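Below is the structure I would like to discuss, written out as structure tokens.
Removed from the display is one protein chain of the complex; every other protein chain stays in position.
Chains: A and B, in written order; residue numbering restarts at 1 for each.
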Amino acid sequence: MSQYTETSGGFLSRIKFSRELVLLGVLIAIVIVMSLLSPVFLTLGNFLNTSRYFVEIGLISLGMTLIIITSGIDLSVGSNMALVSVVVGFSFLGGVPLPLAIVLGVVAGLAAGVFNGLFVTMLDLHPLVVTLGTFALFRGLAYGFSDADAVSSFPAWFAYFGQAYFGPVPGQLIVFVVAVVAVWLLLSRTRFGRYVYAIGHNEEAARFSGVPVQRVKLALYAGTGLLVGLASVIYVSRVSTARGDAGLGLELDVIAAVVLGGASIYGGKGSIAGTVLGVLIIATLRNGLLLAGVPSTWQLFLLGVLLLVAVFLNEFFRREEG
Amino acid sequence: MEKQDTETAHDAANRTPGDAMSRSEETHSGREGTWIFRLSSVTKRFGGVVAVREVDFDLLEGEVHALVGENGAGKSTLMKMVDGVHTPDEGSLEVGREAVSFSSPREAEAAGIAMIPQELDLFPELSVAENLFVGRKRPRTRWGGIDWETMREEARRSLGSMGVGLDVNAPVKQLSTANQQIVAIARALLGEARAVIMDEPTASLTEREAEKLFEIIADLTAGGVGVVYISHRLEEVFRVADRITVMRDGSHVKTAPASDLDSDELVRLMVGREMKEQLFSRSRREAGDVALEACGLTRRGEFENVYLIVRRGEVVGLAGLIGAGRTELAQTVFGLRKVDAGEIRINGEGVKGLSPQRAMEKGVFYVPEERKSQGLISPFSISGNITLSILDRICRMGFVKRGRERETAEKFAGSLSIRGAGMDDPVSMLSGGNQQKVVLAKSLAREPSILLLDEPTRGVDVGAKSEIYRLINDLAEEGKAVLLISSELEEILSMSDRVLVMREGRMSGEFERDEATQEKVMAAAAGVKAGQAPGNEAEVREERE
Partner (left out) sequence: MSGVSTTRVEKRSDGLLRRSMARPEAPALIFLLALVIVLSVVADGFLGTSNFEGILAQVVVIGIIALAVNQVVLSGEIDISTGSMLGLCAMAAGTVAVAGGGLFFTLLAGVVVGAISGAVNGFLVTVARIPAIIVTLGMLYALRGVLLLVTGGDWVTGLPAETRVLGIGSAFGVSLPIIILFALFIVMELVNRHSDWGRNVLAVGGNRRASVLAGLPVGWARFWAFVLVGVAVGIASVIYIGRAGSVQTNAGTGLELQVIAAVVIGGTSISGGRGSTLAALTGAVLIGVILNGMVLLGIPGVWQDAVLGALILLAVSTDVLRRKLLGDKA
């Protein structure tokens, strides 16, 4: 990674580098353990199914990474997902052709992100509070519009929406890889990315240097909203149901993945490579546990603990770097 | 044991520490009297860097002992060892003839040593009275609750003994900086401090408020309290101090009664080389067209109806006391703050809806007051900082062109002689003076035609200062329009072609270079009625057209 992601060069860049190696090692270890726990784990079918799930988290995590680098946070992604699902499902139910309903959903996700962004930038409110409010608002709107009901009567082709194959590779993976490369380039090679790191380290100085802070932040929240929109469509197609309690607990997965990947909750640090590894670890963990018959309640517990451990380790090593 | 304080011609950045040493006889100089605390041969290291090297320092009862030195000389670190923030790696601290070791400021306070840092460390939402009692035993009522009434009484008494009457119920955030400082001092006194360490106490004070502070200090010392006075402002130091200690590069250079020294020698001791001239002598030049014009500019609560012009090739000094609105004005011109009324004209063209980006496009750039919190991104490299404002120019399709970035950064770093680290090293590794140069390089990279400099030499060592003055002179020579905001009158007077003065949000004076004197500028800044500064506002407006 570039100099902008470290506090100083030399020895420390080696530590950072090995962080990604450590994550890779953890991932491999998990894969080994899981394949021992369940014979189904290492099958292609399972991989495809998992990949849809991790694409969903992964897309959103890309956006969340940038937000966390600017020392912001977005707690509303799960609720946003519910809103998008409901918009897709219920407009379809109301007679809108499915392709259009999908577009409406994605736009809804974007709009929600813009909503967040406006409150954070125009009103100068802390993202924690704003997204806590929208966490409730979006979920509430989802429940409200759907009247706590669900839509499952989607045409058959929709279930394979994300699964169109390009050769042997499932479509959604391609989408994800493209997104990863795009965001990685954005963060590490463009001036937008430079702005993001600058804001994360010292927002006031960034502003004084002519960095368009408000616009960048708005773009981050809007962009994340857009990513949520995309991810939600994939989600709805995967479970073939649109309901108001979609994405419950999603923010936990996403934030855990980003933090696991090395982003500092205090801002200024984070990388796409780390986030991707974090997402892989969490998705693999979840999938493996599911296959091994571990109830989802355990998963929640483990994820909560994982998040705590990840943040602790992050900050512990950061303090060593001093 | 050598005593080195003058001739060696060290470059400002290539100082070799450890040359300057001086021992007990010099330090604990002639003056009889009991000392309150004494540091003996203390050394402090941070990582591999020696911040303070074998320094002796003591404070006598009832004296004001000034501690001067450039940035990075180790003054703050030295005092932090007395205050319990740091512990000496070597050497000892004695308080009242007993060797002590403090592990927190709280312990130091208990031993009678109080420090008043620049940031004041008060609690804005809590009342004045409560602020005085934070961290100490509060008066209690019979049933065990906090006795607020007694607390208020004691607060009033304590402030009253300093000749100040404040509403002790008011939250501290509502007080002016000067009064907040008084609250901080009262806090120290309530803790029965025998030694009070003040770090740059007049940095945010008006001259009148500083006078008040000197009175309070005089009172303190009359009562036997010792005061350590850390300051960059040498005129003040001579006004207030009984003894002066000079530090340089972490070492002790000299301690002497103030009457035995003068400012030239002081500067010499601080810098370690001959300074032919203290400040700068500007080259004179014809000023060109009007580059920047403010017409009736107003921001509610900050400044009102301000008219000023800056021409190409001229340096306009903007003097005034803190709170006059100068920084707010400059930031407004740069688009950081919104205009409530009035107009800004750049190169003759009126501009509306300014933002920093638009201002930069129009050729304006602002160099902020606080370089650490406003001017630099500390973990970024030197090159990253320098190019932060011109990324749009070294990018193609949004992608940063590394080659051009390197080129540009090196060019401007070179032109300012930035020393102390490599281009890719984090800017936090540099000294204050060099950091300031990075901020300036960043502004120059933008190639602005109008520069707004806000206290560009604050906290900068004397060597770097003169380099910055030379830079400003060169900028004017090149035809740039420079607005120089400074609180150092000498600086303003020697650098400016014209001096403008603001007072409490309004223009209160304008002087050509030849007619400006410290007294006139001060009078306009302080609003002295008698004789000196008649109807300046009217004068200024007449000048307009």
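Going forward, contacts are C-beta pairs under 8 Å (C-beta built on N, C-alpha and C of every residue); 3 or more make two chains touch, one makes a residue touch a chain.
On a predicted model such as this, the values are computed, not experimentally measured, just so you know.
The chain not shown here is touched by just one of B:Glu90, B:Glu149, B:Glu192 or B:Asp219, and that residue is B:Asp219. The chain omitted from view is touched by exactly one of B:Gly288, B:Gly301, B:Gly350 or B:Gly414, namely B:Gly301. Taking the complete complex into account, residues 73, 75, 119, 123-126, 128-130, 132-141, 143-144, 146-148, 244, 249, 251-252, 255, 259, 265-266, 295, 297-305, 307-308, 311-312, 315 of chain A touch the chain not shown.
One chain is missing from the display, and on chain B it is touched by residues 104-106, 109, 119, 121-126, 130, 134-135, 138, 144-146, 161-167, 169-170, 173-176, 178-179, 182, 212, 215-216, 219, 222-223, 301.
Following the convention adopted for this analysis, only the chains that are shown with their structure count from here on.
Taking the mean of the C-alpha atoms as each chain's centre, chain A and chain B sit 45 Å apart. Contact residues of chain B toward chain A in the complex are 336, 355-357, 359-360, 366, 368, 373-381, 384, 388-389, 391-392, 395, 398-400, 424-426, 429, 442. Residues 3-4, 6-9, 185, 189-192, 194-195, 197-198, 201-202, 204-212, 268 of chain A touch chain B in their complex.
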